[in-house]
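Only a single protein chain was left out; the remaining protein chains are all shown in position.
Then we have chain A:
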């Protein structure tokens, strides 16, 4: 039996003083906010834990899944990879800021119509990502949508419907028509 202490090799430097606070100003969903915040707080944790805007999701905290996608000055970014202080002065739009009152953003409506979600956990990131995608103007085909939406993992596997929803809003043909809200299923037909 051998004894080992795994931590002795390179001990991280202990913090014994409270982390200093920095003043920042963010416009979140159209409203200006001021914060005194430590540098180690990510934009995602600021939104979720301090502003209780939990629509932006944490799926990995490492920029590997896209669940935290928000718009910063109109560009889609991974909020988990952005330190809040680095966003000073930016305009942030989260999923909570897309609808106009009760009137959903066309992408939000298209996601419902196409059932482009199951558990819904990746959905806010998918929708914010699609808003950013549309603004970029790079995707012109469904294949382009697939490729450029691939930074947003959906473990439920709603990809085909996500492509349909985004393509429909972008006016990319040939997107399958959304099903009428209530349509009887004819057994033996192909639903897609």
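One rule holds in what follows: a contact is a pair of C-beta atoms (placed from the backbone, for glycine too) under 8 Å apart; a residue touches a chain by one contact, two chains touch by 3 or more; residues count from 1.
The definition used in the following text is that contacts and distances are computed from a predicted model.
A chain of this complex does not appear here, and its UniProt-recorded name among "Fe-S cluster assembly protein SufB", "ABC transporter permease", "Xanthine dehydrogenase molybdenum-binding subunit" or "Aspartyl/glutamyl-tRNA(Asn/Gln) amidotransferase subunit B" is "Xanthine dehydrogenase molybdenum-binding subunit".
Contact with the omitted chain, checked across A:67, A:92 or A:170, is made by A:67. Contact with the undisplayed chain is limited, among A:28, A:43 or A:127, to A:127.
Taking the whole complex into account, chain A touches the unshown chain at residues 1-8, 11-12, 14-19, 38, 40-41, 45, 48-49, 52-62, 64-65, 67, 94-96, 98-99, 104, 108-109, 111-113, 115, 117-124, 127, 145-147, 149-163, 179-185, 187-192.
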